[in-house]
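Take a look at the following structure, please.
What follows is part of the complex, with its chains left where they were.
Labels for the chains are A and B, by order of writing; each one numbers its residues from 1.
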Amino acid sequence: MRNFTTVHDVPDLDKLLDKALKVKKDPFATSGLGKHRTLGMIFLNPSLRTRMSTQKAAQNLGMNVISMNIDQDGWALELNDGTPMNGKTVEHVREAAAVMGEYCDILAIRCFPNLKNKDEDYGEQILIKFMKYCKKPIISLESATLHPLQSMADLITIKEHSSTRKPKVVLSWAPHIKPLPQAVPNSFAEWMNRSDVEFVITHPEGYELHEDYVKHASVTHDQDAALKDADFVYVKNWSSFSDYGKILSKDESWLINNKKLELTNDAKVMHCLPVRRGIELSDEILDGPSSLVVHQAANRVFAAQTVLTEILEHNFNPNGTAKNF
Amino acid sequence: MRNFTTVHDVPDLDKLLDKALKVKKDPFATSGLGKHRTLGMIFLNPSLRTRMSTQKAAQNLGMNVISMNIDQDGWALELNDGTPMNGKTVEHVREAAAVMGEYCDILAIRCFPNLKNKDEDYGEQILIKFMKYCKKPIISLESATLHPLQSMADLITIKEHSSTRKPKVVLSWAPHIKPLPQAVPNSFAEWMNRSDVEFVITHPEGYELHEDYVKHASVTHDQDAALKDADFVYVKNWSSFSDYGKILSKDESWLINNKKLELTNDAKVMHCLPVRRGIELSDEILDGPSSLVVHQAANRVFAAQTVLTEILEHNFNPNGTAKNF
């Protein structure tokens, strides 16, 4: 594995998950693997879980970590080629990425969509251009359209808490007061579609996700039907993809509470956090025995550590030299 | 010792101070104690001394450090239970604390009072809720009402510079242009009341501190009487507790200068910093031989390192597993 920006970067998903469970059992077993290696974490957007869990993962491997906050105001990057930079952008991604690549062995990047221009967001220019110009392995810490470390942690959590061979997993839209990216649901769908689960997506009309991620999942506007016999319910808000970035519904009946859980097979409830209590999920669920949200967050460390381990093993020689740059 | 948020968390103060002096003599004697342990430092307010000294202390013990700035704007935490989060708060402390507790072995938190609502501030909800939900030892890096690492460093400094068995220590209010918290004087009073010193507090009328911290200290509005034969003068501004958060006086005659020091027993002068020169303390004192302010700041490292050592020794097994979580 060279980069980690989508499930398609993973050659063997089962093997990666087995490795993650081994890493979780003994996080310091390979604490020398990252010696003299530097992880650069570039944040174009704020982050709490991602920042802390990825830094922890790198330190468990003995890596050095350099974090940089690049505000879109304070250090705006130019993405377009050939236009004179006489505006607000102060550095072109060609130079910025190349330089950071010189200082770091692996780069991890966080960038959000603006939710205004669909083509721009789904074009993932920041991520793609960093991959092109930095010449080092790239890890997505959430991009405009995907959040693979979250989805990997989610899948680890499902594995750990699943009692059936092929669980029914439901991704259920939830209301929110702000328009949120589609990155988490897109990504979760991608990973579920690669896993041996029965995968159902339910949301109000107008909230259809991009078909590339939905693929062969069942989609329904009938939440109750979706919840029936579910083993896992993944709750998440997202803004509309077709009417791009818009809030089309705040229908409170989509909020999952204990009553709705009765429809399920005693389902576990998941959310990537941060969660707005009483808006996206009821207090009774978050404080009750069916919630897995803290387990998911905890597994972010082991997802990141496993990905870093894979990249270190496949791209660097034990003596510290890079294999293929 | 499980948490460190007040002097009442310290079972044996003399023993803790002896340990601190030993740590100061050889700060790297136990540089492997914190191996594979992570200290999370959470800042809800800016910090210079506290941030640097605590990070230094943790690194002296071989710990990893993860720092997070949580602005009250950028990542506002919800503290109330049961209210739908349809406002500015983006994450409930229940989730935030639980997740940070998963990533870190010890959490250190900095949060200030707003000085508007006395009950809210003195309720210490942020600290208490982090303690409740994070499931890991908590260190206060200054809370709404107390600043125990500062007071511990102050007491170490007094020990080092005291030539008498039972020194006279005077906490003397000073003017300031802004309303400041009562955390430092409250905390200093708490620690002095546990120490073998003659403790006097002097301030203008209306600046009485909460009786829980004053306890059996002498209190007087006559600064000159208080200063008489003092061995240590701790200078500090605070806003009114009774007329909560208000500035009742800017009386310049409270500023300590060399003339006032003549009343004392050649007293050493202390301040927690930052200090406004010419407002809180005269230049002649800060630049003269009686000032201990840089010694106090230097001792912040050894206070923090001793507390971390105590918590590591009592809550984690040598093989790295937690003892009692």
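The criterion applied here is as follows: a contact is a pair of C-beta atoms (placed from the backbone, for glycine too) under 8 Å apart; a residue touches a chain by one contact, two chains touch by 3 or more.
What you see is a predicted model, and the numbers here were worked out from it, not measured in a lab.
Identical protein chains form the entire complex, numbering 3 copies in the structure file, with 2 of these shown.
The criterion applied here is as follows: only the chains that are shown with their structure count from here on.
Centres computed as Cα averages put subunit A at a distance of 39 Å from subunit B.
In the complex of the two chains, the subunit A residues touching subunit B come out as 28, 31, 46, 48-49, 51-53, 55-56, 59-60, 177, 273-279, 283, 286-287, 293-294, 297-298, 301. Of all the residues in subunit B, the ones that touch subunit A in their complex are 36, 38, 40, 64, 66, 68, 70, 74-75, 78, 81-86, 90-92, 94-96, 98-100, 102-104, 320.
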